[in-house]
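The structure follows.
Note that one protein chain is taken out, while the other chains of the complex remain in position.
Presenting chain A:
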Amino acid sequence: MTVEGASRTGHAARALIYLVLLLFALFYLLPFGIMVINSLKPLSEITGGNMMALPRTWTLEPWRAAWSTAQIGVSPTGLAPYFWNSIKMAVPAVALSTIFGAVNGYVLTKWRFRGDTLIFGLMLFSCFIPFQIVLIPMARSLGILGLAGTTPGLVLVHFVYGIGFTTLYFRNYYAAFPTELVRAAMIDGAGFFRIFWRILLPSSGPIIAVSVIWQITNIWNDFLFGTSFADFDSQPVTVALNNLVNSSTGVKEYNVHFAGAIYAALPTLLVYVVAGRYFVRGLMSGSVKG
């Protein structure tokens, strides 16, 4: 909006705009707000009262319980071990799929070879394969590899599944990267990896952000692969949260469940808050750049 335009838009109109925006923000924040409020109440206030009301006695006990003492399945461990499982699964899987996607994109755009479009087409196709279809073949493969029920097994699954998306991102990004730069570097005497490392990668910030955010969100939030391929001691936090909520012993501790759900959602939330604008910037960069 131009300076003139801004001054012509009256104060009343501006107030209205902000009011509407505020309402929408409230609407979207409401579920999360209710989770936070109820995770800070004793259980009695939830069962005996109003979900919407603020706590009369504030307590962090549900948070402590969800983290370290709540009953998950058969053992009272809290979510902590499973949270670490998720980290041990997500970090390598995100890193590997991003690195391989970047190298794939580099090869598919700058070191074209016979049949490269076919290969790219097949990789693209992998983005559209529904999770359910691969479950049984994947279980079999993990069994043969001796990775069934382990965290490395989950890493492999997410890595393989993610590579299609990351390749797509990096290929499209590098397609707009001037080939003359690669040629100049070749004449300068840089080899395959040196060109990638010194010329392409330093300009890849936005698309790395996109790839990492996309992969973290998907891998952290995944439930199906976690529940299908993990053992008790390698389950990711999403599966553990489900077990927490479904634990049949005793009363349902809603306040603990709320706290647990927030724990499970926290990393992806954090990633969006910290790096969300890079995500948008990275997705836009292809179209904005000349």
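By our rule, contacts are C-beta pairs under 8 Å (C-beta built on N, C-alpha and C of every residue); 3 or more make two chains touch, one makes a residue touch a chain; residues count from 1.
One rule holds for everything that comes next: contacts and distances are computed from a predicted model.
Think of the chain that is not pictured: of "tRNA modification GTPase MnmE", "Diacylglyceryl transferase", "LLM class flavin-dependent oxidoreductase" or "ABC transporter ATP-binding protein", UniProt labels it "ABC transporter ATP-binding protein".
Residue-wise, the contact with the chain that is not shown comes from A:A184, picked out of A:A184, A:L266 or A:V280.
Annotation: of A:P31, A:P202 or A:G250, A:P202 touches the absent chain (contact as defined above). The missing chain lies against chain A, touching residues 178, 180-181, 183-190, 194, 198-199, 202-203.
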